[in-house]
Every structure is written in structure tokens, then in C-alpha cells.
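Missing here: one protein chain of the complex. Every other protein chain is in place.
A and B are the chain letters, set down in written order, and residue numbers restart from 1 in every chain.
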Amino acid sequence: MDITSSRSIPDVPTRETAFERPNYLNAEYGWKSWLFTLDHKRIAILYLFSVTAFFALGGLFAGLIRLELLTPEGDLFGPDTYNRVFTMHGIMMVFFFLIPAIPAVLGNFLIPLMVGAKDLAMPRLNLASWYVFNIGGIFTLWSIVNGGVDTGWTFYTPFSTTYSNTYVVATALGIFINGFSTIFTALNFIVTIHRMRAPGLSWFRLPLFIWSMYATSLVIMLGTPVIAITILLVAAERLLHLGIFDPRLGGDPVLFEHMFWFYSHPAVYIMILPAMGVISELVAAFSRKTIFGYRVVAFASVAIAVLGFLVWGHHLFVAGQSAYAGTIFSVLSMLVAVPSAVKVFNWTATLYEGSVSWQTPMLYALGFIGLFTIGGLTGVMLATLGIDVHVHDTYFIVAHFHYVMVGGTIMAYLGGLHYWWPKMTGRLYPTFPSKLSALLVFVGFNLTFFPQFILGYMGMPRRYWSYPPEFQVLNVLSTAGATVLGVGYLLPILYFAWSLKFGEKSGDNPWGAVGLEWDTPSPPPTENFYVTPVVTHPPYTYNREEVHNRLTQEANFG
Amino acid sequence: MASTPLVDRHEHGHGHRHPAHQFETMEQQKESSTLGMWLFLVTEIMFFGGLFTAYVIYRNMYPDAFAVASSSLNVPLGAFNTAVLIGSSLTMALAIWAAQVNRRGLIVLFLGLTMLLGLTFLGVKAIEYHDKFVEHHVPGPTFNFEPEHIKPQALREIESRDPQFQKHTEIFFSLYFIMTGIHATHMIIGILILGVLAVFAKRGKFDPEYFNPLEMTGLYWHFVDIVWIFLFPLLYLLGAHLHR
Partner (left out) sequence: MAEHHITPVRTYLIIFGALMVGTVLTVLAAEVDLGILNNFVAMAIAVTKAMLVLVFFMHLRYSTRMTVLTAAAGFFWLALMIGMIGMDYMSRNSHLLPVAGK
């Protein structure tokens, strides 16, 4: 029986017949209807396939890294190969998974639904963005097939411009092209959120996921062009000998680092802001309570976006930057932690006296809160100049960013996928495997990366193919964890695919959640809403009295 | 506004009054595309901005080398090009005016003039690049900078402040070629788009009710002009006072 609000869905039938209604999945068939689609929901699914493939590739490289690091001596492959392996791992994960995943999959699918629109503002630009993404991927894949790049995903000069013997230009072009894809998506999001909100949907009635995506899009528009020009300069220096960063001509490699990190630090906020948006949605839905301090969380998103542009120098503490600049960036870096911490407090306060249920998305959300806090706190440690001088370029850094990127972003992505899977497919995933995966991911992740904090603190450098024997135990633990983590990531791919054919049909709103996206069938019709919604109340209007009723009704939903 | 039934999908634009299916009104569509184009221009500001940043840093590091290198550029040609580009912005603005007052023939004329001026700019640029090539001022293995037409007194002072200034001029020329090269690429793209628009204008696609593509292209074109407004003094006029 459906418990959807009947505000805008005419004659809601049973779950079975609901599924046979025309929806965006069965509206048209055939590969052309997918590859030439203008429907944001289909484009989101196309992106889902692309980012999953790149994630698998990046994960493969991660596996190779961890295999090599099982033993102190390099025995799996040589140091040059190792350099290529960690570089390609970084490039695949950063540019082709972490940056696009939540925006291009969840953002594309949900933003028009959450603002009550029929599509994004520019559907053709949306499709173009997916094609451009894959073209960028092809350039990078080509370079992988031809041996990859060994400069680190950071492309520091003059190694990348002058001394590296790998296909730097091809990879640089791949990243350059990929940047356009992100810019197109962000442009679309900003225009949609500004101009296509449903009647009555004022800014402070928007779900926090929209606020996060808006802030993310601002960062993308202002930052991505800078890495575009920087990477173009690297390519120009290699190809045309236009030596901007060449020390032999008086050029300054530190200028490269400034320009590179001017984007790449905000890039990490591009990765975490959407994740935080997802967490806000999950915490509200599975505590059946509005987010504590909604406005503060909304402003915090914008604050993170702005402050995130002022801290990049903390990547250059030991690079040759002036001590004065180092001090300024150190203080600003501590400042940027504040809005993030505020969000963590607010999510926690939301849980308090909420009606918390332990569905899989909530497991991921709770995992996020804990792991992101650890990652964020170690970030403040790193912002402290005195500490960073010692742990820079060690595994402490590696552990820090994996805690926020993997323990943070990937957990949120998985949580969001599970939460909105019924919305996107009309199916439920199987409960037990999903909770098992969440557990494997959590345990595997901590086993992989916590030892790395200790390793870094003890002095093990990053990007090294061999290490002193006294570090082996911790490395073995880390590799063991990576194996568990890998299984945890593999399972969802399997059971999500399984659910498409055999999963229980979900009905329109299996979670009894509140939100415009839940006011339309699951899966939604192509035009999203049968009737343009009119919004008259703030988001997350969960009602205590209804909680009990809904919980009873959903007793059999995983 | 409360209940909007399933909307038919209409053709986008083409001088008709129906917005694309995702929009409710033509006004919403126009405002969306305007915001979108300005957002794109913001990315262009940051894109060129990276180059200007590098320029500012190196100019401050090697002021003498930059002044001497800049003095080897052809100021009259650069100034002429600046005038040409400003003129093309005028003709672009007039093309939009022509659409607003329903003088359809003039739209085509002004778009054509804009393209012509743009091509003139590129032609002059090609001449300048050729000159640089002949003088061995192109960075790379063939680079060899000999300061000419500089007041000897000034040259001596420069040499004492920066003994390696000749080497450092290669950075100036690298920036010169990249900045003007990327600018020229933007112009080529702009001219191509203008060509398409001119064809549409000839077919009567634009009228006072609908000329948005003209306006959006105009924004792009004017922006490229603004970039040159900064490039000209920064690249060409640094060493003007050094000449004999």
C-alpha cells in the first residue's frame, strides 16, 4: 500500500500497477533513446555507469598499490611503474570519480525534482557534459594504455614539463576536457536553482542538498578554469617549449603549485559539499526530524565554498612559499574548519530526540559523521604549520585525505545511492547484503587508513615504492583492510544490478520521507510532475504523530 | 500557476513565441540563458586570469627584462588592432540594436562587419607572429633575443640590475604567445559563431521579440574585447619609454 502524499499523483494504484505506469525508464526503448536523451534522469543514469567504471579502474590501481606495499622491498613492479600506478589512481579517483559522482549522478537526477521543475535549464548542455566527460576519459585511458603518467596527480613542474618521459600531454588534455564537463554541469545547476524553482519555493524552503549543490557549483565555476589554464601551460611547455615554469629561464615551479592548488584545494570542497548535502537529507529522513539549525547549515555551505578559496597555500608550506604567506594560510585553513564543524554539530543535534532508524542509508550517514570528523580534525592538525612541516608528504597526509574523501564523500555517495535507489529505479535493494556491505566498508576503511596515520606520524613517506621493514606490520594491516573495503564496494554493484530485475518493488515513497522528489511516483514520469507543485511550507516537515503510523506501515521495508 | 498540465514540446526559439519545454515563459528562458552566459564569462575571467596572474608575478620579478622584451613588439600594429577590436564591439552592439528596431538587413550587415573586423585583427596578428618568428623571438630552441633600438644608457642600467635579462625575456615571449594565442583562438570561435548567426539573420530568424542568440554572442565578443583592452598595454607598452 502506498503512503505517498496524494497531493499531486492522480489515482494511486497498488505498487504493482504503479510500476507499469509510464515513467522515464519505460517511456522509450533502444540505445538511441538513451545516448541521445535530453532527460536529466537518464543522463544521471548514464553518468552512473561512467563514474562506476572509472571508480573500478581507480580502485584497481589502489589494489596494485596496496599489493606492492605488503612487503618492504619492491617486488611486484619497479619504482617507475609504481609512480605511474599511484598517479593514475589519483587522477582517476579525483577527476573521474570524486568530483563528478554526487553532482552528476545524484545532482542531475534530483535537482529538477527537488525544485519542482520539468528538467534542468539546459538539457542539451547536460547531455553534452556527459559526452565531454567521456571524451576526457578516453584521452586519459589512452595514456593509461600507453603506460600512464608518473608525475603524481599533482603534475609538479619541472618534472612534468621537462623531465618526465610519459604521456603527460595526453593526460593533461584529458583533464582539461573533463573540466569542461564539470563546468557545464555547474552552470546548469546554478541557472536551474536560480530560475526554475516551483511557485512558492523560496530559497529558505529549499532542501539542504540544493544549497550544497549550489555552493558546489559556485566553486566549480570559479576554480575549474584555473586548473584548465594551468594544465594547458604544462602541455604548452612540453609541446611548444613555452617555458613559464622552467627554472632554467628564471621561471618558478612554486608558481605552478600556487596556480594548481588554487583550484585543487577548492576541488576538495567540490567533493565534500555535495556529500554533506546528501548527509543532511539522510539524517533528516532517518531521524524523521527537520535538520537542526537549517539556516546555519545553509549558510555554512556557502561559507565553506568561499573560505575554501582562501586556504590553498597550506599545500605549499614546505614548498618555498614565504613564512608570512604560510602563517596567513595556516590561520585561514583553521577558519575553514569552522563551518564544517558546525554542520557536524547540527547533524548530531538533529539525531537527538529524533526517531532514528537503522536503514542502510542511515548507516552510511552515521559512518560519514564519525569518519569525516576524524578527517576534518586531522585537517586542522595539518593546518598547524609546526605539525605539517614534519608530516608533509608522509602517510599522515594520505590518511587525512582518504578519511575525508573515502570516509566522507564515498560513504555519502553510497548512502545517497541507497536512499534514492527506489526513487530512481522503483526497486528496493536487498536489505541484508546492503547492511553487510556498509559494515564491510566501515571496517575495511578504518583498517586500511587508520594505520596510515600512525605510519605517517612515524615518518613513512608517501609515494614511495619501498619502506623500512619496521613499517611492515602496519602496511599489512592496511592492505588487509583494503581487501575488505574492496569487497564492501563490490557487493553493491552486484546487488543493485540484481535489484533491477528481482528487487522488491518499492512503491512511490518507501521511506515515508518528506520532499518534493518524493511527491511524484518512483520511478518518476519523464516530465517529473503531473502537476507543477506549489510549495507552501519549509522542508523536512516531519510530524511526530505521523511517525508512529508510518513506521508501522513500513515495518516490512528494509 | 497552481496547475500546469502536461505541456506540449515546442521547438526551441526559431522566432516563435514558445519557450523550450522545461521553461514556463519566454522571459524565464531569456533570463536563464543570460545568467548562463554571464556565468560562462566568469569562467573565462578566471581562465585568462591565470595567465594574467603569471604575468603579474613575472613582471614584478623581472621588470627590466619585460620592458626590454615588450619594446620589441610593434606598438602601431598593436594600437591599430586595439582600434579594430573596439570597432568590432561597436558593430556587434549595433547588430543587436538593429534587431531591436526590426531592421533585419542591418543585422546581417553589422554581423558581417564584425566578422570582417575580427578577421582583420587576426590578419594583423598573423603578421606580428611572422615578425616574431623571423626575429627569433619565438620561445624554444630557436630563441635568441638581441635588444635593439634601446637607449644605450637604459640598456647599461638594465644589465647592471639583471645580468641575465636576455634569458628572462623568454618568459615574456612565452606569456606573449600564450596570451595572444588563446585570445586569438577565442576570436576564431567567435567569428565562426557570428557566421552562423549571420546566416540565421539572413533567413529572418531574428526580430524585436527574439534576438537572444545575438545578445549572448555579443556578450562573448565584448568580453574577448575586454581581454585585449588589458593585453595591449600590458604586453605592448611596457618598454615604450625605452626607445631611442
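Basically, a residue touches a chain if its C-beta (ideal position, glycine included) is under 8 Å from a C-beta of that chain, and two chains touch if they have at least 3 such contacts.
Remember, it's a predicted structure, so these values are computed and weren't measured experimentally.
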Given A:27, A:310 or A:531, the correct residue touching the omitted chain is A:310
Of B:130, B:149, B:203 or B:241, the residue touching the omitted chain is B:241
Missing-chain contacts on chain A, rising order, are 194, 222, 226, 250, 254-255, 258-259, 262, 309-310, 313, 316, 321-325, 328
Residues on chain B facing the left-out chain by the touch rule are 27, 30-31, 34-35, 38-39, 41-42, 45-46, 49-50, 52-53, 56-57, 60-62, 75, 79, 82-83, 86-87, 89-90, 92-94, 97, 100-101, 162-165, 167-168, 215, 218-219, 222-223, 225-226, 229-230, 232-234, 237-238, 240-241
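Convention: only the chains that are shown with their structure count from here on.
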Chain A to chain B, mean C-alpha position gap in Å, rounds to 35
Interface with chain A, chain B side, in the complex: residues 1-7, 20-23, 28, 31-32, 35-36, 39-40, 42-51, 53-54, 57-58, 61-62, 65, 139-141, 164, 167-168, 170-171, 174-175, 177-178, 182
Listed in rising order, chain A residues that touch chain B in their complex are 112, 117-123, 183, 187-188, 190-191, 194-196, 199, 221-226, 228-230, 232-233, 236, 240-244, 249-252, 255, 259, 527, 530-532, 534
